[in-house]
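Worksheet: the structure to be examined is printed underneath.
Only one protein chain is missing from this complex, and each of the others stays in its spot.
Coming up: subunit A.
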């Protein structure tokens, strides 16, 4: 009952005019960001962070704005999947399989309505999952000492590398690259400069926001330049038609939505999996369970409902480890973590104790935002369809310029802009080489904490290495880390999302 009381307090925080407005703006922007191919949740949130930060928003409103964008993007991604057969963002890839055939059969309106409804169901129940699971996880996290935290960070990198990427060596390389970047600057514990080559700008280290915007947003611009894919949807957009689905169709898809919500939520909570895997697993299982007449892939409404419930539910699930442990489960939650760190708030058990208003205000705002999103995505969906007509040759320059504005707004430093460009080019090269970007971001974000906990553990035990494996909790975390990293090598390609193998590998926008 404590939980419900906290949630009620949260609603008191969220129900101010300012926060409601921010949730509304966030949902609206998020749906647009999700719908536009080339802008996904992670780079959309990435370019908005510096702005939210420089506008001087306090923690709760800033978090409400950005998580609304995150939820909104999960809704929006389906629009271009269904109408154009181009996923608006990576998690919406599975929605193209049945969504576009439905649109071609003249049922675009029904497909949009069913998927919107499925998104709502997924996000709604996942937010309830967040309400009840996060406090439980916090109880476990309170038992963690420095050694356990260090093991937890290793676990996050290991599962990210094992489950979500195709090549463990490259994921490991990406992770240490990020950790290496995090070590640049003055060492927090002894005050000696490291890897700064006497450059004053490097004494503070590299700002993770600069790295994130460069890697996620600017590299996208380079990808588009490379392909000179400047065209827009132009006239390929299918007529939407009626947006009210027949009741029979809704009833048929309810079991699919329910199952997918559960699968998606689990995929979201697992560190390193995220929404793309959530929608992939949901679609695959749903196909296995209910595809009796071979209608999947030809415009089966259940094939639209499953991945959408799955990815929205995974988005809620991914917030659980981010808020309760400070370890993000996906690319976008990593970006959200960056914003919390920029605001000097460390997520984890202490956040729940010291700033319950932030956590519960956010969760309440998610409930409210979800209802706003349902309203925007059913009756008003044709508004967003029009946004799809903006050609990327106008959109991408705007994205690039807004990235510059955001970073310039934080520090007003030319050096930071140059570093961001360098990260943009680096991000492009790494994408070409199929090196995942999320572990880099996670490394840059968590490096400091990871080293601090390691050294604290060593200080407590006077430099005795074996103490890292001294408790059952730590041993458990290490075993999971090893299993998570090694299992996919043995089990082979079963668990790996075929998503990336099939298409858009290089253009893939981490969710």
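Simple rule for what comes next: a residue touches a chain if its C-beta (ideal position, glycine included) is under 8 Å from a C-beta of that chain, and two chains touch if they have at least 3 such contacts; residues count from 1.
One rule holds in what follows: contacts and distances are computed from a predicted model.
Per its UniProt record, the hidden chain corresponds to "Tripartite tricarboxylate transporter TctB family protein" from the list "YCII-related domain-containing protein", "Dehydrogenase", "Tripartite tricarboxylate transporter TctB family protein" or "sn-glycerol-3-phosphate transport system permease protein UgpA". When you scan A:54, A:295 or A:355 for touch with the missing chain, the hit is A:54.
Screening A:16, A:354, A:382 or A:414 against the full complex identifies A:414 as the residue touching the chain left out.
From the options A:24, A:177 or A:254, the residue with contact to the chain not on display is A:177. Residues of subunit A that touch the chain left out of the display are 51, 54-55, 166-167, 169-170, 172-173, 175-177, 179-180, 183, 187, 189-195, 218, 221-222, 224-231, 392-394, 396-398, 400-402, 404-405, 408-409, 412, 414, 417-418, 421, 424-425, 428, 432-435, 450-451, 454-455, 458-459, 462-463, 506.
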